[in-house]
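A protein chain is absent from this complex, but the other protein chains hold their places.
Right after this comes chain A.
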Amino acid sequence: MKRKVFKSLVFSMLIILCLAIPAAAFDGGGFYESEVEELEDEALDITGELEPEFRIFSDDGEIDENLTGNLKFSYPGKTHEFKVLIDFQPGAVEEIEFNELYYRYFGKKYNFLIGKHVTIWGKGDKVHVVDNLNAEDMSDFINPEYKDRQIGEEMIKIDRYFRGGNANLEFVYTPDFTPNRLAEDPESPLGNWVINPFTAQLSDLTLRKISTATNQTEAEVISQVKDAAADEDNQFGLRFTDSRGGTDYGLSYYNGYLRTPGYDKAALNAKYKEFKAGNSTFSSVLEAADLHYDSVDVFGFELARVIADINSRFELAYYRTDDTAGDDPTVRNNKIAWVIGGDRDLPISNLNLNLQFTGEKILDDDQIENNILQGSNVDAEYDEDGDYTTNRAILKLEDSYQNEKIIPELTWIYNLNDNDYILEAAVDYELEQDLILTFAHKIFRGDQDTTFGQFEDNDFSSFSLKYSF
């Protein structure tokens, strides 16, 4: 039924968005592109990045070598574009991956894209609540930049432009749904970033214990948990953006799934007891847990405006799941989420201060508190402290010297509720054109069961060399 609904939606959107004039190539041309076109052999554009990195972990002095990079092939024609982006990172869940592979047609009032693509929505600065089409690769936790963490998704994307190209209606359909990707193998080069999927539920349900009990490696346990969640498909997104009177704004709608699986906590607890007693298998524990991705509709609003020389940004999203009443312990409740902040140059050196707050409030939390079975709360979202609003502050201070040859940066990401944080100091030095040397030191602080505190033993210093070609 869902597939039929989506198919008819797709056809409807195609008709609406393609009603305009037959496409014509954008007129005019550039000196640079005409020069490139003359050199036929160089019509194919090959670019990429290579970044070897060494990380020295403060806790045990261990040195990890890391190599990331990408290779991009694109045919950047005036009306047609074909792009292939290959990412590689040893130790990642997918070490070599075609992260983007698409064809795009540029018409006068619309663009059409088909293939694997990364689409980023929202006015936030590398933090969003209305950007839901692509999953994140957390193999290296959140150490890479936001865009570098996005996993390409096969999609059809149609952009229809209005008001001379200043307003844009985007339609996206993806036949598949990709969940977020977590580090799987503790023995891999990125093994320090493995997250125990059961940390929040049962404090004694550690990966090591399960691994021993099931006679599997930790990587195999994680893989088994991942495979236990039911596959989902179909995502649909619609977004309108415009710019008027000094304000950029947008409205969006997403239909798909939450990327963190929900589960049946009561059944998981009961079956785990049997497993601990040796009366059940780990597979049956996972089966009883009923790992699933909750379907969701997300209604989003975004805005950007310069206010008192502050580049201000705002996003607001309402997530509506199937549990609108809030009383189903196996399905996440509705919630609202936000990003608010901005950046401003300071009158000292070339300093720029960037401060953003992101958070969410789970609705109907009284229903969560009421989901009690046999004296225990069985709601997957239950919080002992009764805290159903989270807030995170992201502060970045950046300066530059010698005409942007040297760029120091201080970043602090702080969870206000759990008091855990990441603090990173980094310096970029441009050795020569397209070759940047970076020194950084990063620390993680907080309790073991917090987002950042779980990596408290992962403080590291790093130096990397990024070459762009």
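Everything that follows uses one rule, which is that a residue touches a chain if its C-beta (ideal position, glycine included) is under 8 Å from a C-beta of that chain, and two chains touch if they have at least 3 such contacts; residues count from 1.
FYI, contacts and distances are computed from a predicted model.
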Report summary line: From the options "Outer membrane lipoprotein-sorting protein", "Respiratory chain complex I subunit 1 family protein", "Branched-chain amino acid transport system permease protein" or "CD225/dispanin family protein", the chain left out of the display has the UniProt protein name "Outer membrane lipoprotein-sorting protein"
Query raised in the report: So which of A:Leu101, A:Ile195 or A:Ile310 would be touching the chain we can't see?
Result: A:Ile310
Query raised in the report: Among A:Asn215, A:Gln374 or A:Gln402, which residue is in contact with the omitted chain in the full complex?
Result: A:Gln402
**Report entry** Of A:Asp387, A:Asp434 or A:Asp447, the one touching the omitted chain in the full complex
**Finding:** A:Asp434
Query raised in the report: Just one of A:Lys147, A:Arg208 or A:Lys273 touches the chain that is missing; which is it?
Result: A:Lys147
Requested in this report: Among A:Asn66, A:Gln89 or A:Asn111, single out the residue that touches the unshown chain.
Outcome: A:Asn111
Query raised in the report: Which parts of chain A are in contact with the chain that was left out?
Result: 26-28, 30-32, 35, 47, 76, 78-79, 106, 111, 118, 120, 122-123, 125-126, 145, 147, 159, 161, 164-168, 241, 243, 246, 248, 304-306, 309-311, 344-345, 350, 400, 402-405, 430, 432-434, 436, 468-469
